[in-house]
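Removed from the display is one protein chain of the complex; every other protein chain stays in position.
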Amino acid sequence: MKVIFRRPESLSVTPTHYCPGCTHGIIHRLIAEVIDELGLREKAVGIAPVGCSVLAFNYFNFDFQQAAHGRAPAVATGIKRARPDLIVFTYQGDGDLASIGMSEIIHAANRGEKFTVVFINNAIYGMTGGQMAPTTMPGQVTTTSPRGRDVNDVGYPIRMCELLSSLRTPAFIERVAVHNPKQVINARRALKQAFIYQRDRVCFTFVEFLSTCPTNWGMSPVQATRWLEENMMPYYPVKNFKTPEFTEGQNAD
Amino acid sequence: MKVIFRRPESLSVTPTHYCPGCTHGIIHRLIAEVIDELGLREKAVGIAPVGCSVLAFNYFNFDFQQAAHGRAPAVATGIKRARPDLIVFTYQGDGDLASIGMSEIIHAANRGEKFTVVFINNAIYGMTGGQMAPTTMPGQVTTTSPRGRDVNDVGYPIRMCELLSSLRTPAFIERVAVHNPKQVINARRALKQAFIYQRDRVCFTFVEFLSTCPTNWGMSPVQATRWLEENMMPYYPVKNFKTPEFTEGQNAD
Amino acid sequence: MQIETVFAGFGGQGVMLAGRVLAEVGMKLGKEVVWLPSYGPEMRGGTANCVVIIADEPIASPIIAHPRDTVVMNRPSLEKFCPAQKPGGYAIVNSSLINIRPDRDDIRVVEVPANEVAIEAGSGKAANMVMLGAYVGVTGIVPVEAVIEQIKEEFQAKAKLIPLNITCVERGYDIGRAAAGYCV
Amino acid sequence: MQIETVFAGFGGQGVMLAGRVLAEVGMKLGKEVVWLPSYGPEMRGGTANCVVIIADEPIASPIIAHPRDTVVMNRPSLEKFCPAQKPGGYAIVNSSLINIRPDRDDIRVVEVPANEVAIEAGSGKAANMVMLGAYVGVTGIVPVEAVIEQIKEEFQAKAKLIPLNITCVERGYDIGRAAAGYCV
Amino acid sequence: MGRKAKVTIEKNRCKGCELCVTYCPKQVLAMSREINDKGYFYAQVVNQDACIACRFCGMMCPDTAIEIAVEEPEKSEVKADG
Amino acid sequence: MGRKAKVTIEKNRCKGCELCVTYCPKQVLAMSREINDKGYFYAQVVNQDACIACRFCGMMCPDTAIEIAVEEPEKSEVKADG
Amino acid sequence: MAKILMKGNEAIAESAVRAGGLLYFGYPITPQSEIAEYLAHRMPEVGGVFLQIESEVAVANVLYGAAGAGARVWTSSSSPGISLMMEAVSYIAAAELPCVIVNIVRCGPGLGGILPSQGDYFQAVKGGGHGDYRCLVLAPCSVQEAVDLMPLAFDRADRYRNPVIVIGDGMIGQMMEPVEFTEQQFPPLPPKDWATTGCQGRKPNVINSLYLDPVEEEKLNFKLAAKYEQMKKNEVRYEKFRTDRELECLLVAYGTTARVCKTAIQRLDDEGIPTGLLRPITLFPFPEEAIYELSQRARFLLSVEMSTGQMVEDVRLAVGRSKPVYFYGRAGGMVPSPEEVVDAVKRYLAGGDR
Partner (left out) sequence: MAKILMKGNEAIAESAVRAGGLLYFGYPITPQSEIAEYLAHRMPEVGGVFLQIESEVAVANVLYGAAGAGARVWTSSSSPGISLMMEAVSYIAAAELPCVIVNIVRCGPGLGGILPSQGDYFQAVKGGGHGDYRCLVLAPCSVQEAVDLMPLAFDRADRYRNPVIVIGDGMIGQMMEPVEFTEQQFPPLPPKDWATTGCQGRKPNVINSLYLDPVEEEKLNFKLAAKYEQMKKNEVRYEKFRTDRELECLLVAYGTTARVCKTAIQRLDDEGIPTGLLRPITLFPFPEEAIYELSQRARFLLSVEMSTGQMVEDVRLAVGRSKPVYFYGRAGGMVPSPEEVVDAVKRYLAGGDR
């Protein structure tokens, strides 16, 4: 028998602390797979955010830094400017990236820092117990929007891909999802593309993952995948927003 | 003889500390004129940034707060949430708003805070002596880009109107200029519109002014108006980006 | 007099609620009380626990290294908390899920098949109330009637759960009373 | 021995440069020197000034409440700095722009029509060098040759400005020398 | 896809989320009635023969509890879906 | 626009930026050869009669040094260009 | 009113609402998110404002704005979040604006952990932001005291036009205790005639902290310094516990550790070692004189903290070299047990490890 699917080398054996069915785990695996596949493990530096994935450094088999809440893009800038030869990615939740870290992500993107951002949009603050995120859906009940997100009071959810795409500099921006196998396959492709662009020092690369938080959404993991599909997908279209034009040749691996 | 043009009531007599020909002064006057015209002086609260206009509170004849660098939109949020009946505007430079204050402006805009932002884009840090701003033009020489802004190293200038327009919530966004009388007339119209929307509690309102900094651009005021026209206008189109659709009726004053 | 009780179990077993009910009852009886949850890293997925202190005098330190009593609903909790109990204290052990006993002869241990009892009463989710009832039964720390009153108040919004929970408290109480004899 | 000199004028009159040239010369002569600009709110538009200290011993405090000498290029500067001078000091006054005199009889005042002299030499912008030359002429604080050497170095990149500036220093120096007699 | 496949689920890694079970196109998997060491009802293989080695279960498992093997070696071996 | 206009420039408010002079469509204004109290060459009216009261000079003046009056009262008086 | 059992965080929130703290802006962080969550429910009921802001940096500047517009405004956070407020707190103090900031301290430095700590003492008391300023700092040791101190915090903030920090730890925030809400009476406050509320009928008001003229800026600095002296005169608060006797040791501790110390003192009494406690309730102003006075009755002092030694400096400042001042601290979320305190006292009594 030949093994055709197993834990990638870049992922450590340590079991995660994530709740059952939380798609953080799927995204971790995709990153590890892509890094293995591109042979980048020994040059990789991941950056863990503050959020449920704060312990991500325990789950990967390569170097990691743990960043202050929202500042992972600044930390990545520091690493990459110090060592442009390293492969650097941030892993950030929506509270981390789209709320407190808004300035850092926009400016890193706009400087065209050549690292990869893995952005986990689960429409909520997972780690702190389910408060409203900038990405929380209209009407969605959270612990700090107990009557549902009121767009007249706090505005509409922020779409980071759209926002970043309006800047001229950042060149690879894509939104993907991981709530069913088809989406996972597509997500993996996009993620790999991002790392290739980084490896080839082409551009800033950004991949947004629609992700679930069964615990704070108050539903089963399977329900959560459906809720994501029905509620988030229409507002957060899964698609490529930007691909560097001038580098078609480099796309192939 | 009938006076048809004079210093508006909302502007104080105090001479400004601005350099000769700096268009900060023109924009100050426009604000004062609009506030006078709408009869809002006694309800107005301006917010001065950190930047050349840090002393703006000396130049207007109504209440003012001086905000920390970049945080004027947060300060405005506080005032407006405390006293929704007041007419609140921030006055911010491009270093203030587009660099250090990026997070605050995006989130205030996205919450739809009902104040007005007067954004002064002069493509440079004026007050601190001419360092590069996020809005500095490609190739433009500044004290921190002595070889000209290198877009491969620090990216392209940020266009705030375009960036904010990609958000769903903020509804009135316009870019204007003040480097010749025609532009001034247009700018005044847009600014007035913004204050009307605020007064009627319709939406977040944002007016970007292309402005000159003769001192740090190293040219005469008149040359500066031409440099702006030739270099900034093509990259920063003067136009309305967003107008609330649902409020046509309220547009008239 | 001051009695400290640790309620501990898996997250989701309802140990926090059980402790809180006891604290509320203590307060209403005019005692000094503190309810202190652990909110450490173990919150997500792992074990949950809280300490309830009931005392006649103002409570000085809410940090209890050596509680008198424990109410443990799973094995890790027993392993963690029973060794630290004061001699002479009580340990109420959920024997439905725990197949060991505290390795001590200076505390009084009562085994309660809480999950079985609760399932029988209508839902395994109310095992915490069985444990609470048993604890009250064994120790007499507060009158069981007061606990039942508190349950009514607690579940006001979900009234249909009241009978189940009361039944569980009562059945636990009976087990506790019965055990009180031999365990003392 | 320690001599403190304030160079003051409008922004753009070149007082900072004049002071710096003096400090450089002092340093090259093996003296202790400090050049301290005011960088306060007056920077933009208003007056500019710097203090130069030249001393034989290490300089303790660079903050000089009472300078010995002043080189003032406009009226506000005269009004601000001359009253604080030490008795016995020198005040070099740009009479092209200042039509008053310091209201003191314990300092030695030399009036220099610096702008006129500079315009005559080729450009009013070099009035600062006239003032510097005059100051050196009056006080002999450093040899004028050293100043001229420094000017050459200073304007290395804009070599065509060297002759003008040297001429201005020299003319100022002559005025200063001539005045040295009567003002002492 | 007709080749024989073997899906292995590491019982004590499983958190019982049911994603693999739900997204397996061939009902190869089902949840257990017992709990594992962590206290979860875990996923198990109940119909190995129906497996088409599509790897969907592995792709959906957040806890890398699943390993999939096939009888004949293939070209792109460990690559999951690249 | 044919009515008589009077433009007044407050000499010591002027910073000599030349914007009014440059953007006056009728060359009504010019820079002085003398400096004002602040040390600037200031703008002055040199050809009042040519003025068409377009207010451009006032609009461009960053220092509100300019006041403009016309002979007959108009409808929208103090409004500059609204 | 009957007592109700309430979690510290929720009780703080309720007390603030009752004290008229009707504008709350905050950003979630453990172990104090229950404050925001409670207010998300509660504020709409009382016509107040609850708004989640994008970051702590912004929160503190929103406070500035709202306070400047005359509102009773407050926030809460925990250590790293408080660090992000430092620039704005310095602005608030400089502009003399009133606001209340609750810090439910967790372990640091860095991301640290979420367990209780007293590691932010210096930051709160010496001023973690730039420049010469101080905050009034209140440190409750129980849920009831937290409830009682909130109205005081708002009153003093308004009275002194100064930020007031209420410093708790995860224990105070997470613990449930019976509480009673009693209305507190304060002397009338002066009108906020400096607030930017529109200049109708008066000259424009300006909220500002910029003074380019050093004479003016120094005036502000000296004015602020004088205000802090006023606080030192009028606001010192502390509790004495078993200090009315000759003491072997005077313990000094605040918040949670003070409660631990009380238990330790009871045990030490059992062993015949008379020990007392001075519990500062205000950390700034610090009860220097009270400590100095009591110190004269004790053979030595022991500062007990959940830190590696911060308040101990203020204790030493109070006592000078007149009596030995020792330190016992646990850190990282470890809470000293009464036994440990007892042991430490005995160790130093025996001429122990110092």
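Which chain is which? They are A, B, C, D, E, F and G, in the order written, and residues in each are numbered from 1.
Everything below uses one rule, namely that a residue touches a chain if its C-beta (ideal position, glycine included) is under 8 Å from a C-beta of that chain, and two chains touch if they have at least 3 such contacts.
The model shown is predicted, which means the values in this text are computed figures rather than measured ones.
Taking the complete complex into account, A:74 is the one of A:74, A:98 or A:173 that touches the chain left out.
Residue in contact with the omitted chain (choice from D:12, D:62 or D:143): D:62.
On the side of chain G, the interface with the absent chain consists of residues 57, 79-80, 82-84, 86-87, 90-95, 105, 107-115, 117, 119-120, 122-123, 126-133, 208-222, 224-225, 307-310, 313, 316-317, 320-322, 330-334, using the contact rule stated above.
With the whole complex as reference, residues 50, 54, 66, 68-70, 95, 99-100, 102, 125, 127-129, 131-132, 134, 143-147, 153-154 of chain B touch the missing chain. Residue positions on chain A in contact with the hidden chain: 41-45, 47, 54-55, 57, 60-68, 71, 74-83, 86, 103-104, 107, in rising order.
Convention: only the chains that are shown with their structure count from here on.
Least step count on the touch graph, chain B to chain E: 2.
When you average the Cα atoms of each chain and compare centres, the chain farthest from chain A turns out to be D. The pairing of chain A with chain B is characterised as same-residue: of all residue numbers used at this interface, over half are used by both copies. As a whole-number value, the distance joining the C-alpha centres of chain A and chain D reads 63 Å. Taking each chain's centre as the mean of its C-alpha atoms, chain A lies 38 Å from chain G. Centre-to-centre separation between chain A and chain B, using Cα means, comes to 34 Å.
Along chain E, no residue makes contact with two or more other chains. Within chain G, contacts with two or more other chains are made by residues 30, 51, 54-55, 57.
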